[in-house]
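The complex appears here without one of its protein chains, the remainder shown in place.
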Amino acid sequence: MTRFLIRRIVLGIVTLWVIITLVFILYYARPGVDPARELAGRAVTPQLLANLNKEYGFNLPVIVQYWNYLKRLVPWPGVFNLGISNNNRLPVTTIIAQAVPIDISLAVGSAVIWMILGISVGVLAARRPRSLWDRGATVFVLTGVSMPTFILGLLLLYVLYYLLTIHGIAIFPKPGSWTPFTQNPLEWAHDLILPWITLALITAATYSRLTRSSLLETLGEDYIRTARAKGLSERRVVYRHALRSSLTPIVTQFGIDLATVLGGAIITESIFGLPGLGLAVVQAIQVQNLPVVIGIVLVASFFVVAANIVVDALYAVLDPRVRVS
Amino acid sequence: MSLSTVEAKASEVPAEDPAVKGIQGRTPLQLVVARLRTDRVAIISIVVIVLIVALAIGAPLIAAITGHGPTDTNVDTGTDANGQPLPPGSAGYLLGTDNLGRDILVRIAFGARVSLLVGVLATAIATIVGVVVGLFAGYYGGWLDSILARIMDVVLSFPYVLFAIVLVSVFGSSLELTILVIAFFSFAAIGRIVRGQALSQREKEYVEAAHSLGAGNLRIMFVDILPNLVAPVIVLATLLIPTAIIFEATLSFLGLGIALPTPSWGNMLSDAEGVGFQAWWFYIFPMMFLLLTTLAFNLLGDAVRDALDPRTERIFAGRRKKKPA
Amino acid sequence: MTVGNVLARGAGKSPRGLTKRMGVVGIAALAAVACGSASTTGSPTASSTSSDLFNPANFSTSTVSWLGANQNASGTPVMGGTLKVEGSTDLSAAADPQAEYETIAFGLERTYTRQLVSYPASSNFNKAVSLAPDAATAMPTVSSDGLTYTFTLRSDLMWNTPTPRPVTSQDFARGILRNCDPTLAPNGNPGYYVSTIQGFKAFCTAFENSNPAESPAARATIINNGMASVAGIKTPDASTIVFTLTQPATDFDSILALPFASAAPVEYMKYTPLTPGNTIYSDGPYAITTYNVGHEIILTRNAAWTQSSDTIRHQYVNEIDVKLDLAGSAAATEVQQDMQAGTADLSWNTDVPPADVQGLETPTWNPQLGTFPAPGTTNPYLVFNVLSPNNTGALGNVKVRQALEYAVDKVALGKIYGGATLNQPLNQVIGPGAEGYVQFNDYPSTNSQGNPAKCKSLLAAAGYPNGITLKDYYRNSGNHPAVFQEIQSDFQKCGVTVVGTPIATGYYGSSGIGVTSPSGLRAGKWDITEPGWIPDWFGPTNGRATLPDILDGALSYPGSDWGGFDDPAVDTLVNQAESATSISTAASLWHQADQLIMKDAAFIPFQTQLTPLFRSTHVHNAIFQPFSEGYDYTQIWLSS
Partner (left out) sequence: MPDPSEDGDVLVRAEGIVKHFPIKEGIFFKHQVGSVQAVDNVSFEVRRGETLGLVGETGCGKSTLARCIMRLFPLTAGRLTFDGADLSTLSRSQMRPYRRGMQMIFQDPYGSLNSRRRVGSIIGDPLAIHKLASGVERRKRVQGLMEVVGLNPEHYNRFPAEFSGGQRQRIGVARALALHPKLIVADEPVSALDVSIQAQIINLLEDLQGEFGLTYVFIAHDLAVVQHVSDRVAVMYLGKIVEVADVKDLYATPRHPYTNALLSASVVADPDQARTRDRIILSGDVPSPINPPSGCRFHTRCPKAQPICSTEEPLLKRGAQDPSGHLAACHFPVADGEKLASEKATILHTVEGFLAEAPT
């Protein structure tokens, strides 16, 4: 198990390193790129370029720049440094720290909804394969899979916010509303309800599909037949025995999805104006604010890579066969 | 024993299994087609797809009939005094106009070209690359497999929407780049499946048989193993098309996909967002077409999967969702 | 090329239009109101014709009823309350008066900075652009040769330092010298002082080359030395400051009224500029007490300020809250709805969104809406890269450029910005209300909708019967993509293919279209582009802030002469205008330059715009300040 974990962690670090290097090449070492020029802002003077090159070391050999770039990413207090936003000179870490609570709120709320929704639809479908329930579930799944996030988000905004509001029924908050949980939990939930629904509906489809197929497979196994033969109620068989053991693939998917949202739900945040990592990165890209873009890309990648490791570890705990391979 | 007895024996042989006669002459393809023909959902999906293809092909015709080119701005006649879009039905604009007075119907028709082109081409590239990479990794194994599988793992654990945005922001948006970016983030999904299948296929005796006949590695990979992977690859590819279409629409929606003024359903919605919900027609029609297309492809993909081999479901249930959150 | 050259004449000055309010709005009901006035009392050269509705010279409260209606100035001012301002963007330079260079910042800076002279608050446009003493006791004493300006400071100006202390003439000198600190956002502001004040150029060059980012102490030494050594800025005592100019400048007062010339306390020498958390000290009626970068700025009453010390500003509201973080493309809608609901009072940076146009046309909302002129603003405009080698150097051929002048449908472009009520076609560089404005049109077309046939025939006559292909760099946000597509469509009708490249707004002006030498333009990465220009100040002496920056070929790179246009005749006229001793002479020289440029067709102007502003019903005494293109926060009082 330790070996397995070490292996996964080192692979994760390699993945991060690849991403970090790609980002470096894209932004600092790509042929024709002139980072000082992009940093210089609106009035470029040769002197300013020279100063910037000196200050940021853009005139050093690429390999030295790369080394300096890597050095400050060592996760150690006092060393770790994502730089300063070109926009407002805030440390990028501060910008990220301000945005992350929004992503956590988004992730937690929507994850609860998509897990409950996804798994229950999947169970319904699996318990009566080829029934009306199952067909309904299939429609749900296929619609969810076919629905681009921004369409669902815009539709929800149009119908539940815009149409209702212009008819004087202002139930749902306007886009851009955000209340910290610590300030008012009810307001917090109220402000996030539409983004949660958007993320959850889109994501739940995958879980229904996973639950259905996984549960169907488990229900066909011998020990379930034994359980049935023992005279256990169907409820008990499904919920206590089968469901538990068919959750393994769901756990895997869950970890990755959660990490993706934590790293910034780009579309959802853009549509609902939530100042999380996703919106921050889109805005930073629009104004070519490189330190922020790079910082968020790295953080988001870290979430995904870390989630992959956790998921693999969990998987190995749940299913010992994995360790062998 | 003489040759005559061999012949005599040969004539007896079919008697070993009389049932064999029943499926004579039906190739796997014929079987799939036959099964699809009985699937109502598949037929409807195909009809929808054919209609959208017809719309795409007939786009210049629609432009000619309406007299509105896809990029002709008609701000003078196509918008009201304040420069706002006209609703459906006004002044010869069947589905209304956009913020530059362009005919939404014409732009949707030309947008279908982009969607289909991106969907099909990106999928084709991803499939070819994925198959080649997966085959090489799975067939050769060893260090080549380690490297290729690792690369695919890294690509799959990228926060891909984020990375796509970064890539496009660095290189500038264009149709070609959009297709390449989508293909890049999709090939690993196919590659991984193909690798897994190739890993198991290469242990089969027929591979050894081919080897013993003197077949080279390339011949074994592409003549012997590849036909055995066609079913999962076809299904995955069919399901990748709508994913690629959504991906393109998402990039375009963020202003990072198809370059203006070429219409794409995604950048039409992006334009719509700049106008506001009161121009509902500017939202609803591109949404409708986008959703219809992705749904049709997903339904068809599911049907093809069932027709090819119902048992493959497990593979796709766990397939990575390629949809931005 | 030396740095001194680079800085000459405000070369690097940023078009404020890059971040200003750029509207998509239309208020049809307003169309009929503005006609009838033919007053010519304003700018001496301003012409007024019946079609010249957007000329501020034609505006006055007595004839344009909505100006007064929107102002809501009746009643006795109420003290107290919180003025809530909402928007979607932060300041760009940590509220530092020497670094901020955006209209939104200019508006806010009025609450916590004071200048030697400033603009009074008035709903009469001509009054609002005429300077009055602010930190100085009176307008300056100017020597007979026009080269020496002497100001006497008020004695009752105080800094809100922990122990309040008077603002001194040294503080003003320090403030002006800080403009050359290269650590500050590299804007063009030093240029105004470099080109006018004696000895400033050498100081600036040395400062630029010093790279003082490394230590605040080094910066303090440089500035202290400058205060002693720059010949053109002398502070004989704490309340006197004397400027000596290199040549006469009729607009020197206007240059000193810019926030860049605000006083800077000695505390600013202790820190690295632009670092979040630096205290910004106030000598105005309000002080920044909370600055949550990216989210919120809260200003509260400055206890060290007294009404008796300030003839321009007031301190009616207790607090000004600026919310900066409304996000997404729906931000404008949100702000508008909040103002309509009364939960916000003013918009920070967003426009009245088109979604609400219909609602606004009803009488209920009309009193809360005003539209205001932005004189001399030309936003956007099309500039040709005259050095481009593409199409065998076609754009270097004046005949080709003249042909393309006929291609653009200016009415259609106006519609992108909200239609005819807010936009009037413009056919010259200097817009109505700016110094040297005289209406003329060298390339007329019916209703200003363009003449593709004429364009085509002229193009053929110039040797391009099969058209040309042009590369267009356009910004990727706001109305810019729509403008690009309209231009593309218009040019297509003339047989010209336009291929666009979107450029991230943040680096449009630097590595986008900005080049550091003519060779950059000769590389031909772009042929046409659509920047915008807003002069840094308005009024009868803003020629320097308009035309030279856009199209003076004598300027060194980088500059805002994006397209590399260079006509020695124009340069001579500009030099003469800048050093003219009388305003009327200067105005006529500017006009001549304008005519030359249009003859050369270096530039396709599109339109003159009005700025639409909305306010909540609580807002009283909403007085438009042309300088910041917004309501003057220091005049507003709130009803509950």
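Letters are used for the chains, namely A, B and C, taken in the order the chains are written, and counting of residues starts over at 1 for each.
Please note the rule applied: a residue touches a chain if its C-beta (ideal position, glycine included) is under 8 Å from a C-beta of that chain, and two chains touch if they have at least 3 such contacts.
This structure is a prediction, so every number in the text was calculated from the model and none was measured.
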Positions on chain B contacted by the hidden chain, ascending: 1-3, 5-7, 9-10, 13-14, 16-17, 20, 23-25, 27-28, 204-206, 208-217, 219, 223-224, 227-228, 230
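Methods note: only the chains that are shown with their structure count from here on.
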Contact graph of the chains (line, ring, star, complete, other): complete
Inter-centroid spacing, chain B versus chain A (mean Cα positions, whole Å): 24
Distance between chain centroids, defined by C-alpha means - chain B, chain C (Å): 50
Centroid distance [mean C-alpha coordinates] between chain C and chain A, Å: 42
Numbers and ranges of chain A residues touching at least 2 other chains: 157, 270, 285-286, 288
Touching two or more other chains - residues of chain C: 329-330, 333, 476-477, 504
Contact footprint of chain B on chain C as seen in their complex: 24-28, 329-330, 333, 353-355, 357-358, 409, 411-421, 449, 476-477, 481-482, 484-486, 488-490, 492, 500-502, 504
Residue numbers on chain A that touch chain B, as the complex places them: 11, 14-15, 18-19, 23, 26-27, 30, 138, 142-143, 145-151, 154-155, 157-158, 162, 199, 202-203, 206, 209-210, 212-214, 217, 249, 252-253, 256-257, 260-261, 263-268, 270, 278, 281-282, 285-286, 288, 293, 296-297, 300-301, 303-305, 308
In the complex, chain B residues that touch chain A: 150, 153-154, 157-159, 161-163, 165-167, 169-170, 242, 246, 249-250, 253-256, 269, 273, 277, 280, 283, 287, 290-291, 294-295, 297-299, 302, 313-314, 317-318, 320-321, 323-325
